[in-house]
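Only one structure is covered here, and it is reproduced in the block below.
Missing here is one protein chain; the remaining ones are kept as they sit in the complex.
The letters A and B name the chains in turn, as written, and every chain counts its residues from 1.
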């Protein structure tokens, strides 16, 4: 099978860039012996060279951004692992490892085609990237880079769910879920918004995925954790018991890695370097929103609970990041601070609300990704410098944003609810009581996370 | 409020880059449907395109560098956490989280204006980046990227202090300190050296901040830890007791992250890609100096203490990194090895000296950042390829360097001494004896770092 590989032909590259790429043709890092003598430059040849450099530059930018988005996987893994108990740590990390790996393969085989191919409800072209043009239409980005960037996004959507359903979900059930969300559900939503589908046509704006990625992952986690039921010992005799995370420094590192990776997620979504103003504004807004979210979450939890809790502060930063993901390219830095600040309040209240309604979400996936995915998407309608309500743009965009993000959230809850229900009826969603008490590391994987350490296994 | 947002207008971008940025206008990662037909290229149009690409390229470079500098925050957090006791780990990580977040907000509101605005002792323009031109004068860097890069530096200066004052400082006192250093003290020093102030006018050279960032943070930690007093049990009956760090692998990871992030800190300070020689030399010098510092620190501690201690080796690498920060663009690779090697010796002797004079600096912030900040700045006067003493440049530059770094260090000690003294007299600097014994995680934050693990709480 050929996927139209083109590495041997550099038709666009000329003159000055030739020396460099010649290496690629000869194989490996060694030195080329021969250099073609450059013809005298003309306006035409310079224009072509610049065009090729632009494609190279934008492709490099998107590739670097994709690396950073990939690295978020480590962030998710460490946050999720750190916030749960030691006895289930290998389990969540295996899920984390496998969801990215399976998402990569699925997104190559079918996901990309479903998301970016022509079609109305769902795309239907580009399986295995066959017949996709070398440079993605409307961009200066080589298809390999565009795929890599989008595949990493797909992996992020998949992995969000692991945290919400942690400490009790069967491993084979998780593998099944992950194939379905990355091959089908995420690409369908992506098609609607970024693939030219009905929401794109309505003018729905989601710059880097508050809805596409985070609301999708967050609300899938919501319905999943409801269908799973709470962890043993979480709600006993009408009381909610806090189950402390086993490794807060690891979780903290994870949040920093996520914040770092978000600088690929959001600025990379420009898909172009241009004159740099776009990617730079997005990076600054992303940073300010995260900072504001951390500060307000700390203040709110301090007021409500009496102490500045670190876990909540970290979730506040993540809330700010999720919330700014949709609007990051459309709003001012000052608005970004406000958006993140509100995100930090939402996440604290969201955590309390979930405990109140007895939905057991061990790492806060629903408040962070679901609720703030909604909030960030709606915030575009309020703060957009062109069409936002607060900038005199009227309520049209706001309406579209509310409609779009609600439709997606409901679609996710319905479709993933069906999926989880079907899994529950067949291979089963939840491990047995004994295994849950003893820990899934032993039960599912036959290993333990911290051999040699003395650890109390609780409930 | 508007901060002069310009994302909708790409006046400079033309012809070939248009396709890419058009996306930005239409919102999100989806595809643009329309492409303006490119007019035939002329020398004039190509020249403008190249100018725009250059701005894009330099802005992208500085933005990527800023991401790396941000990531150093994770490195600082893990080093500081790993080198202290488990019972105070959440506390230092919360400080780490909040100092970066507050520094980001402060540097947006006032810090940037104090540092880079016109003015003599302190800048007075550019609050919230209002009226700052799109592209920073004298560079090809968009203001958003320049701000992000500088804000991350500000956060680094603030966080250095957390380590020196670890395990006993009140959390609210830390928040107060962090607002003052990031909003006022750091920007003033930055203004003197990088904002066109009196040291800049004298010809003082500090390429990436051995003095601006590291001496500032290091000497603030010095005066802070003196005013706090040593940890309980550190100096008992005339004897110094080693208090071992609780998680050396975490600290080691932190050092690697710092080293990695330093490749944004130093090479990014070129603020330009140019023909690449500047950023590449800086990267190489940074790497060689760190390597040399690690090796000499290991050798010296091996000779003095009998074993190749890992903590000291890691601090040796950090010492090399701090020392090369000022001279990295002005010296040869061979000189970089020498500068780092001497840094590695300084850090070991500095740790011993501090214990001798009973200044309790749990993570070595003063020897690493303060002493090597001085050394690196002075090293410019010795090894500068143009004006260094050892390159026949006479003692003029050396004199300026010594004067500048001493003035800054004394200013920091005086101003921050005043700040810490005022905090001590009002809300108090230090937690109570019982809380210190039990650990600040419980006392300040109501949580613990390693739930389930059996840990001996010492002293």
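We adopt the following convention: contacts are C-beta pairs under 8 Å (C-beta built on N, C-alpha and C of every residue); 3 or more make two chains touch, one makes a residue touch a chain.
Here the structure is a predicted model, which means the values were calculated and not measured.
Colleague: Considering the complete complex, identify which of A:53, A:110 or A:199 is in touch with the unshown chain.
Modeller: A:53
Colleague: Need a quick check: the contact residues on chain B for the chain that isn't drawn.
Modeller: The missing chain touches chain B at positions 43-44, 46-47, 50-51, 53-54, 57-58, 61, 64, 68, 85-86, 136-141, 150, 193-196, 200, 203, 205-209, 244-249, 252-253, 255-257, 259-260, 263, 267, 269-281, 283-284, 287-288, 290-292, 294-295, 298, 305-311, 313-314, 317, 329-330, 332-334, 337, 385-386, 450, 453-458.
Colleague: Counting contacts across the full complex, list the positions on chain A that touch the omitted chain.
Modeller: Residues of chain A in touch with the missing chain: 1-3, 5-8, 10, 12-13, 15-17, 19-24, 27-33, 35, 41-43, 46, 49-50, 52-53, 55-60, 62-64, 66-67, 70-71, 73-74, 77-78, 81-82, 89-90, 93-94, 96-98, 100-102, 104-105, 108, 128-129, 134, 141-145, 147-148, 151, 171, 247, 250, 253, 444-454.
Keep this in mind: only the chains that are shown with their structure count from here on.
Colleague: How many Å are there between the centre of chain A and the centre of chain B, using C-alpha atoms for each centre?
Modeller: Going by mean C-alpha positions, chain A sits 29 Å from chain B.
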